[in-house]
Every structure is written in C-alpha cells, then in structure tokens.
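A single protein chain has been omitted from the complex, and every remaining protein chain is retained in its original position.
Chain IDs A, B, C and D follow the sequence of writing; residue 1 opens each chain.
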Amino acid sequence: MRRYFGRKLLIYGLTFFVAVTINWMIPRFMPGDPVQSMLSRANVAQPAAVEAMRAHYTAMFGFDLPLWQQYLNFWGALLRGDLGISIWLFPTPVSDVIIRAVPYTLGLLIPSILLSWFAGNRFGAFAARRKWLDNTVLPVGYVLTATPYMWLAILLAWALGIVAGVFPVAGAYGFDLQPSLSWGFVGSLAEHWFLPFASLFLVAFGGWAIGMRNMIIYELEADYVNYLRALGAPARLVRRYAFRNAILPQVTGLALQLGVLVAGALVTEIVFSYPGLGHLILQAIQNQDFFLLQGTFLFIVIGVLIANFVIDVAYVLVDPRTRTGMGEAA
Amino acid sequence: MLKLDGVSKVYRVGAFGGRELKAVSDVSFEVGEGEVVSLIGESGSGKSTLGRMILRLASVSGGTITLDGRDITSIKDRKEYYRQVQGVFQDPFSCYNPVFRADRVFAMIKEQYFPRAGADEWRKRVEGALESVRLDPGNVLGKYPHQLSGGQLQRMLIARAVLLDIRLLVADEIISMLDASTRIDVLNLLADLRARGLGILFVTHDLSLGNYVSDRTVVLRHGKIVEMGRTDLVFGSPAHPYTRSLLASVPRLHAKWTDAEMTDAVEDVPCAYHEAPQESRTRPGLAEIDSDHYVACADKEKA
Amino acid sequence: GGGSSTPTGPAGDGAAGGGAAAPAGGSGGAFPRNETLYTSGTQWGPPANWNPLREWDFATGTKGLVYETLFMYDPNTDKFTPWLAESGDWTGELEYTLKLRKGITWSDGKPFTADDVIFTFELGKMETVPYHPLWDWMKSAEKVDDYTIKFTFATANYQEWANHLYSRAIVPKHLWEGRSEDEVMNGVNEKPVGTGPYAYQSHDQDRMVWVKRDGWWATKALNKDVKPKYIVDIVNSSNEVAMGLLLQKGLDLSNNFLPGIANLVKGSFGIKTYYDQPPYMLPANTTWMWFNTAKKPMDDKEFRKAVAYAIDTKKIVEGVYGNLVKASDPSGLLPQWDKYVDKNVTSALGFSYNPDKAKQLLADAGYKDRNGDGLVESPSGAKISLKLIVPAGWTDWMEAARVISSSAKAAGIDIEADFPDYNALVDVRNQGKFDLVLNNDKQLANTPWLYYDYLFRLPVQKLQSTTNFGRYENKRAWELTQQLDQVKPEDVEGMKKITSELQKIQLGDMPVVPLWYNGLWSQTTDSTWKNWPTSAADAPKYPPTVWRNWLEMGGTLMLTELQPASGG
Amino acid sequence: MRYEALHFALRNRKLVAGTVVILVFLVAGLAGPLMFDHGPNDYVGPPMAAPSGEFWFGTTTFGQDVFAQFLYGLRATFLVGVLGGVLAAAVGMVVGFVAGYRGGWVDELLTMLTNIVLVLPALVVLLIVNAYLGVRSIGVQALFIGLTSWPWAARAIRAQTFSLRSRDFVDLARLSGVRTPRIILREIAPNMSSYLFLTFILLFGSAILIAASLDFIGLGPTEGVSLGLMLNNAARWSALQLGLWWWFIPPGAGITAIVGALYVMNVGLDEVFNPKLREM
Partner (left out) sequence: MALNVTDLRVYYRTLRGEVKALDGVTFSVADGEIMGLAGESGSGKSTLAKSLIRLDGRMRHVGGTVELDGAAMPLSDDDAMDEFRFRKVSLIPQYSMSALNPTRKIGRMVGELLDSRGERPDRAELERRLELVGLSKDVLDRYPIELSGGMKQRVVMVVSTLLNPSLLIADEVTSALDVSSQKAVATTLLGFRDRGLVTSMMVVTHDISLVYQIADSIMVMYAGRLAEKAPADVLVTAPRHPYTQQLVSALPEVGVRYEDRRLAGIPGSPPSLLKPPGGCRFRDRCPLAFDQCAEQPPFAEVAPGHLVACWKAE
C-alpha cells in the first residue's frame, strides 16, 4: 500500500516536474518577445520612451538573466506560490487572477463531473439490462459523447438563451448585481451557471452511460455472475454485484477522463463567457500573456494531479482487490 | 549431452522487482542421448521454469546449463542452439497463432533455417516429418488451428521439431490437455523418437505418464530436487515421503484409494537420506541410496 | 443574457452587504436599471489598475470619469474646451501660460491647484513615464500662483503640446508625491482620487462599476451634470456576447465592433448607430498597409503604386465589413482632417482600385510574367512572392487580408495572407523582417501631425516599435513633419501648406497604402437612456464612445447629455 | 473464422449504420468539393442568405457558400482525424508493444512516460503549445494531437501485449529463431488487429473532437476550412445573435455525426469481434 502510493506520488512528482519545465521552456524558446508586444499595445508614441520602458520591463520580468538562473528563479518563485505578474492585467499577480477565476471553474466542474458520473453510471447500468432502452436511448448517449462540447454549448445558448430567452448566455451573474448573500444574487448565479453546467453534464453523461453499459455487459459475463445465476440468485442481486464491480473501472475512467473534462469545461466557459479558467486561458492566449498562461496551465495541472490522487485513494478504499494485492505482491 | 549444474532461478516480482521469488534452486541433473528424463512435481514446483531455462526462454540466475560441455548462454547464435534443442508446450491450441494457418509453424522454420530450400524440396521434408509423427499431410496442411484436434496440433509441433534434426526435446506437459484416447498416441510417438537417439526432457505432473515413457525421473518440490534416479527405482521404491505421497495420490484404475491413503498419513515415514552412507552424498543435498537413485532430506525441508 | 433578463431582486430583503459596497437604493445588491448605464466595448480584460499614467491598460474611465484633463477636445468640431483649465495661451514664442479653474476639489476634499498640474507634468521626468519625451523640448513648468502656471520650452512643438493639453490626466500631488518610479508606473492605484464626476464603486472580473460622485465641479461651474448614477462597464469577452446583451437591452452603449450590426440597425431591434446608413459609424482611425521598403521589390515605388491600384478596397468594405466602414481617402487622413487634404494633390496622384492600371504600372516598370503562372516576376527575373501579415484571430482583418491577397493576385502580384500570432507579428514588424503588414495604431486626434509622424519618423532604428514600420527613409518628409509640429494649431493655412507637400511625397512614393477607416464602433439603445449622439439634426454630436482616451474627446460630455428614457 | 466475423459484421446494425454514415461523409468530403467552381471562402452569394435551392446551407455574412465550406471542411476534419489518429495509434503501439513485450525496466520507464503524458490534461497542453508555437496548419495540428493522445492506447496495448507475450506461440516463434521486432509485428500484432483497429477508431474520433476544440478557440489552421473553423467563424461573426443558424448547425452536426458514427461503429465492431457481446 505504501509502495503503491509512493509510486503514484513519484509519477505525479515527475509529471509536475515535466509540466513545470515545459511550461517554463516554451515561452522562452518561442518566437515573439512578450515585453515587446506589451509595449506595442501600449502604443506609446515616441520610440525613445518605448526603449526606456522596454529595458524596465525586461528587467522586471527577469528576461535579462541567464537561462539557468531564470529556470531556478522560476522554481523558487513557484515554490513560494508566486506565479509572476500578468502582462494582460498588469500589475495584478497571476495567482490573484487565477484565484478569482477558480471558484467559477470549480463550481462548473465539480458538480458536472460528479453528477454526470453518478447519473451516467446509473443510467448505463439501467439501460444495459433493458433491451428497448439499450436500443433506443443509448444512441442518444453516443450522440452526446460525440458532440463537441462547444457545439452543444452553442446549441443550448442559442435555443434556450437567445431564441427562447429563458437563460442568460454570458457572465456569471447579472450585470445589475453585486455579489451579496441575497436570493436575487444567488438566483442569478444559478441561472447563469445552469447552461454551461448542462452542456458539460450532458456530454459527460453520455460517455459514462455508454461506458457503464459496456462494463456491465462484460461484468454480467463474469464467472461469479454465472455461478450466482446457477445458484438461482435473483437478477436483483446479480445486478447489484455487477454494478458495484463495474463501477470500479469507471472510477479509474474518471481519473483518465479528468483532463478531457477539464478541457471541455474550458471550451464551454469560452462559449458562455463564464469567467473561469477557460475564459482566462483564451484571454491569455489572445493577449499573449505568457505568465498568465503559464500560471493557469500549472494550476490546472496541479488540480488534475490532485484530483487524480484523490481518485487513486478513493479507488483503494472501494476495491478490496487493490488493497490486498498491494499488501502482498505489488 | 545436456547437463544442469546447480541451476537456480530467481524471479523478481512486484514493483521495480522489489521481491524475490526463488522458483528453482540448485538443480543438477543430466539428460543423455536417447534418454527420456521425466520431471515430476506439483504445480508451481518449477518444472516449466527449468524447461524454459533450457530453452533459453528464461535467463539462468545461478549455475550453468551445458550442452556437450558448452555453456548454452555462450552460444551467441540462438538459431544454432535451437537447431539442436527444441520445445513443445502444454497447450497445443495456444502454440498456434490463431490468425494464421497451422502450417505456419513449418514456414517459420524454413524462413529462419532453410531460406534457400526449394518449395518442392521443402514440401517433401515437411510431409516426411508429418508422416514420421503419423499424420496425414493432406489432412492437416492448409488448415487453421481451430480446424484441427489437439492431438493433431501437438503432433505437428513435434514434427516441427523433428524438421530440425534436433537432439534434445523439452516436452512441457505436452499431453495433459489431450484426451485419454489421443494422449497415448503422443506418448508412443515420444518413445519412438527416443529410439532414434533423441534426448527428451518430459515434464509432467501425471506420474503414471512419466512412468510410462521415462528412463529416469526427477521429482521436484518447491524448486528443489527431492528425489531422482532410474524410473523403476523412484516409482518402485520411493525414498522420499513427498514422492510417496504423490504416488499414493495417483488414482489407479484397478485399486481404489484405501482409507489409510485417504487420510494423509504417509508423511510420518522418515526419509531415506539419513540411512544413506556419508560417502554416497556426492551431490550437494542428495544422498545416493541405490545406484542412480538419489534422495533429499525431508527434515531439512521442513526446517 | 445579463442585465435585463435577470430577475429583479425581491424587495426589502436587507441581505445586502451594507456599507459602501451596497449601492444605495438597490435591493439585494442590484443596480436600479433606470439609474444605471451599461456600456461595453472598451475593456478587454478584467479591470486591473486605475493608474491614469498607464494609458493603454487602466480601467476604462480612470481618465475621463475620475481623473480629468486640462482641456477637452472635440474632433468633430476641432475645438478645444477648457476643462480643468480656465484658459491657456502662448504668451511668448516659447512660453505657454495656463490658468486653472478655481473651486475644483479632489474627491477627498483637497483643493485642486497649480501644484497638482506641475507635479503631473514633472512626473514625466521619470524615464518610463510615457510622456517622458516631452521633457526633451520642454524646459520647465513654473508656478506663477496657485492657479497659474508658466511652461517654457526649448522648442515649441505647438501641435504636440496641444495634444498634451487634453491627453494628460492630472493627478493629485498630495497623494502621489513620494511614490517611487515603479509605483508611479506600475502601481495599481486602487482608490483613485480624481476631480471627475464618478468614483470607483466596485469591480469584478467581468465588469467595472463607477458611481456618481456628489459635488462635481462642472455641475456648478458649467451647469453640466452626468445623469447615470451607475456606470457598469462590462468587460468584453467577445463581440457575440456584446451583441447578445445589446439585443436584450442589457447594454445601453456598445462600443464593440459588431459584424452584421447593419442588419439590426435596419431592423426593428431598437439599435442605433451614429449614422442610420453606411458607414453607420464615425471614423476613428485608418488601416494602413505598410510596405517594407527595405526589401525588394517593395523598395520600388512603382511596384508599391501598382499594389495600391490592385487592392479592391470596395470588396473589403462591402464584403468583409458589410459597409460598416468607409474606404479611405488616398491621403489616409481621417474625414475630420479633410481640410488638410490637398484635393489637387489627391486627384492628381491619388489611386483607386484599378487592376488594369496596376498591370500597366507593373509592365512599365519591368515587372513581367515570365513563367506564365499569371504572376509577375521582378525585372531581374526573381520570383516575387510576398506575405501580408495580420495577427491571427483578428477575424475581420484576416478576411480583409484574404481579399487583398486575391485581388493582388488577380492583378498578377503574388501576395499571400499570413496570420502569425500577435507577438510574432510584432517581432517581425518591429525588426523589419516582414513584407507587408496591416496596422491602425494611430487614432484620431487633434492634429494630422500625428499621422505624419507615424509615417515618416526618422532615424530608422533597429527596432521600429511604433512608427515608420516600413523603414521608409525620406529626409525631406521628416523635416516637413517636424516643421508641421511647429505650426500653431490656429494657423490652418500654414499647416495645409506643409501637409500638401507631405501628401505629394506620400502619394508619389506610396510607402504605405491607406485602405479604410475603422469605425468609432458604437451602437446604442434607447430603452433606458436617450439623447445619444447621432447624425440627426437635434442630437448631440459628441463621439458616442467611452473608449479609453476618448472620454476627453467628448465621451464625458456625451454622458452629460443623456436623458432617462422614461422621463425619470 | 474470418468469414464468421464478416458474417456478423454485415448483420451488425450498429456497425453497418456507423460505416454507412462515415462513408457518406467521406464520399461527400472527397467528391463533394468537385461540384463547385468556386472555393469555400469565395464570396459567391448574397450575404446572410438562408438555405435555398442555390445555396443549400445558406451563406455566411460575407456571402460564402456554407455548403461548400461544409464539404471542404469535411476533408480537413477527416484528414486531421486520420493523421492524428494514425500518429497517436503508431506512438501508442510502439510504446505499448515495446513496454508490454520487453517488460522489466524498459516497461517501467515507458509506463512512467505514459502515465506522465496521461495525467497531463492533453487539450490544455495543446492549447499552450499551440498558443506559443502558433500552429497554423492541419498537419502540425494533427502532429500535436497525435503526440498527446496516445497514452491510453499505449496502456491498453501494453496490457494486451502483456497477455499475448506469455502465449505459447510467441515462445514458439522465439524457438524458431525469430527476432523480437518481427515477433511483435508478425505474431502479436495480428492477434490484436481487431483491438488495434478499435483503438484507432477511438483515437480517430477523439482527434476530430480535439481538433474541433482547437479550431473553435482560434488555434486551428488559418488557411482553408474545417468544421471547427466554421464553428469558430460562425461564433465570431455573431451567427447566433443574427439568427444565422444554418452557419453553425451543420458543422457541429457534421462533427457529431462523424464522431458518433465512429463510436457506434466501434461498439458494433466490438460485438463482432467479441462473441460474448454478440448475444446481447
């Protein structure tokens, strides 16, 4: 068990190291000088003024140091939780920008991941044992998983937002409100949250439902099922066992899908101008804000790693096979 | 011809090879030309591992295996080695790649060893080999594995080995998957091959089969030799309690297990090791209690 | 979307945070719709600083709503209006005397005096302050009395000075004194204390909220009052979002470029633009196509002219923009500067879309299609294949670049549209490693000198980051530009003489091709606020925008003209 | 056995339906563009026209023919899918085969690599890399998709190889003196061909989805058309607000149909190859 987690942690540690290194490397070896473009946006008239500012900001971002020093500084800053200063939102620290966006992204991601996972698995298991459901509703599942996140988002925005006018399609809460603990505000939050949530939920739901359906079908072929059936165990019990066992690979599946789901959330946020990390990434890209991009990227990587680790722990807790297997052999 | 000298095998298992598993330890015996040596033992006793080491499918962790005095690991050209030593495995169905025709096993030999042989000439050779294992070439060539019976497949594998003029055949449980009616044919075939001067290492857990074909018998337990020697001696007067209990477990056609046998009382009988004279302990851990009959100490194993 | 479609908070729930954060009168933290002005199109990211010296990224409104300038300038009428200043005059060849308005106070109650103005200008002595170059030709700013300042100059760059007079936001000395250079330039300045009509209320990632402040000096002094109690400036995430909000009346003023808006203006959506027919918008700047004149064959003016004739601007105006923009005058000067255009010069030397003429020019200059691929080679026989770069993601420009590419090819010139990322584009542009590039960095202002400075500035440096991207070297043009700077703004005739010369050079050499005027994108709805500036006879004529650096060109005045739609 | 698979294949409704959809789109993408004498981005019609006899899918704000864009876009979409899918499958196969067959520290190393790439959120990495590199062609896009989406395939293939490696026919091939790469290629891979094919189909589908997301965010190829770019353009030019539904419905529907058909095909194939599932 300790070995198992040691190993996992090693992988995560290495992944983190690789991610950080890539992250550090890319802007430094790619064409384009962030300071130049920042000043270019500044649109200052006199070339002389520009020169002075350029020197100033280059030193400020540490681009004048030798590369190895920059790399070490990067790590040092990182460990202090300092992700640098956003160019686009100068002079806001990147970490502040991210912290402000994170609640929105988590607010979208966590419910949509968990709910779609639970509902999808329930539904998939349900469909797997009813031929008519399997044949009629499951195609819908396929269509849902095959839908690009943004397209479903666009369709929802168009149909429910623009045409029907039932839901707002931009922002996190009404522009006429300020954050407060009132019903109006919370209602507005929920209203703005619903469509992005729904589009994430639906796509993921389809995927889980199909995955579960296939898992259950395999599981119902397992030897222990045959044995139970031979002993006349009612279908109820068999299904309960099959469901429980089939859900375990789905837990691992959740870990594997996490990256995809996060990516989906990013794209969906963009469609709905939902002020989370996805929105931030897009802006950082469009504004060539390397520091913000780096920060967001790191944040997501860390988030995904932590989530993966949580899932690993959860998996060990629910599957006795891993527990003993690890104790003895692995 | 083939000589194992203190051979051991350690498997590294677990993450990063964290744990060691000693599958075979300090095994020494020989297989001569035209001799059938059966290797007997319960499941997991290391029989297959030994076979695989001889076939160079697994590395040797300790000791040496020599063929005509040459350490087999020093034979750099594996093909050279496999020309002389070949193997046949337990499950004839899994020895064939299910997506290809069964005679691909012959094609592979041609490709690797006789690339220049003409098609007709090769065909004749194959047919000859098939006939030597009493298969009708027309019946088996060009078919997929699932269209052939286990016995046919198993015999084709032997034919394949024969194509190479081998000198030693490692037969790892080659008949346990076969029907009673066909297995005897395969056994008889092995005996015929032996008559042609082929050395055979016959791995089995079925004592009656081992007894049927072999000249000498090696009994393995937990990777160690507990008893070995001439087959008639080992089966006729088993000296080690383990061998005795094995023999007692063998179901016989004309004698039901007695009530005594049903309760495992055999273990109480002391082993023959201590009764053997000191000077007969020529091999480490084994005592020669008769000419060509060795036994290990049961007490030491318990400890 | 947003604003109007959200439910109005239930009345009288007292849960609002209380204190300054809660808008007065709002229930549940909501801004009352009829007191709130919703704007957008100015801010492309969350408000990040309120530092009026960071003229390119302060929260919009920092200058104009909070900090004010000495003068206002109205580009439509070309008139300066004294604002914080009462008057200003050149009292000598190299001496300018400024009188300040009395009775103005900062929002913290401290009086506004000459010290503040002098302090603000002297901040420019810091290297990194954008108006630092002013001190290359300004000698001193001296306090005569509390409301009078005397500026003395080494060189009298009248045009430029006039620009400074309405561009510099005056900051309070008592709060800014003692700030380090880094604080001055890079400080967030969270609690901006200014003289203007609004104060910071709150902000979030997607909005900036200003609240009207009591006791704005102009109410008493000029009888001008801003009507909206709140201004909620919505951060742009995309133009589609802005259009959606506008359609749902969640926005009163959108300063976004909204493709296809013409359809909506014609329809019954209650959306208005400055003009109710093409080009719908006032022009705001010119899109130029720069030739890299340091490279072959762009170093050949005949070739450049041929390219100019080969571009089908009409197709861009109609196809890409759906008539939201207007094709540029050959001089490239904005219509507001029409008086500086020498029509004789432009009619004689001006160009227009004419592929035959382009082919003719090419043929005459020796550019022929030798290999029969329909594209010309240079006189020396070298293959010509040029790249027109436009930043990736600037969709309208990308479309335009494709049109340019195809019309140039039709005339036999191989121009390919290419879309590097903005950073990469800036890099190659500044280093002079491009062939052709589109740019519209220079905005409408009080003086065409700004445009000529942009076109002709010398010397060419290693990095050309803001001007003369084409590395066009013409000493005469640069001398004329400098002379133009030193003509007094009142002396229109004197300016025209020089601009005529410059236009001759420009059109004769064609270092850049002016293509079209980008609009002062602005669309309004009347549902909550009315009396927006339009071309209609009785409507105000201020530029209808809250863009950064445009409030002092009329944006603030527009706010004083607004009236509640429902009488109250 | 082969014929049996074919027999089931032809009778499997899912497989047949999926294949038909894919083929229809493929043919439309390959042959469709030949119908037009204008390019997909040419301004050929009145702006913002609704679908009509002349322009089946209507026109864009510029008067581009949406139907032409759709058909050309199919090409790009298939191309990205195939290139990205093939590359990912190739990398996944190499890593999976080598790790599974070699075992030992090679396996440890490759598994570690796989896990690292696996936990990195691929699309986010792609966003970053694209943003920095300014990837602007379908080929490069496919390259990046291929290089980031292989890990799960590698994992699955590794597991399969692991179980096949211990099958006796592999040993037999070794006893015949066949070398490792050849064993992998000739003995192991053919046994997993159905599995590899399934893997490829899934990678194909996911490559299309990833590419569409990238295009949509504006990190797609700048030249040419793809279904994702059409969505991007539709969004950027306010097709939703202007009610130009014919501009954004077809590309999304096209992607969904193709990817959905691929997935359905995948399940169908699974049922064909896996007798256990056939009974359902």
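What we mean here is this: a contact is a pair of C-beta atoms (placed from the backbone, for glycine too) under 8 Å apart; a residue touches a chain by one contact, two chains touch by 3 or more.
None of these values were measured; they are calculated from a predicted model.
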Touching residue (missing chain; options B:Leu187, B:Ile225, B:Ala239 or B:Ala276): B:Leu187
Option from B:Met53, B:Leu67, B:Met156 or B:Val213 whose C-beta touches the chain left out: B:Val213
For chain A, residues in touch with the removed chain: 222-224, 226-234, 236-237, 241, 244-245, 248, 319-321, 324-325
Where the missing chain touches chain B, by residue: 42-43, 149-150, 179-185, 187-188, 191, 205-209, 211-213, 231-232, 235, 245-247, 249-254, 256-257, 262
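Heads up, the rule we're going with is that only the chains that are shown with their structure count from here on.
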A-D or B-D - the one linked by more C-beta pairs in contact: A-D
Approximate Å spacing (C-alpha centroids) for the pair chain B, chain C: 90
Inter-chain centre distance, chain A versus chain D - centres from mean C-alpha coordinates, in Å: 22
Euclidean distance of C-alpha centroids - chain A vs chain C, Å: 39
Sites on chain D at which at least two other chains make contact: 131, 134, 218, 235, 240-241
Sites on chain A at which at least two other chains make contact: 31, 162, 286
Chain A to chain C touching residues, read off their complex: 31-34, 36-37, 39-50, 52-54, 56, 60, 86, 88-92, 97, 100-101, 161-162, 165, 168-185, 187-188, 191, 273, 275, 279, 283, 286-288
Contact footprint of chain D on chain B as seen in their complex: 16-17, 52, 55, 57, 78-79, 82, 86-87, 89-91, 94-100, 105, 108-109, 111-113, 144, 146, 157
In the complex, chain D residues that touch chain B: 1, 104, 108, 167-169, 171-178, 187, 190-191, 193
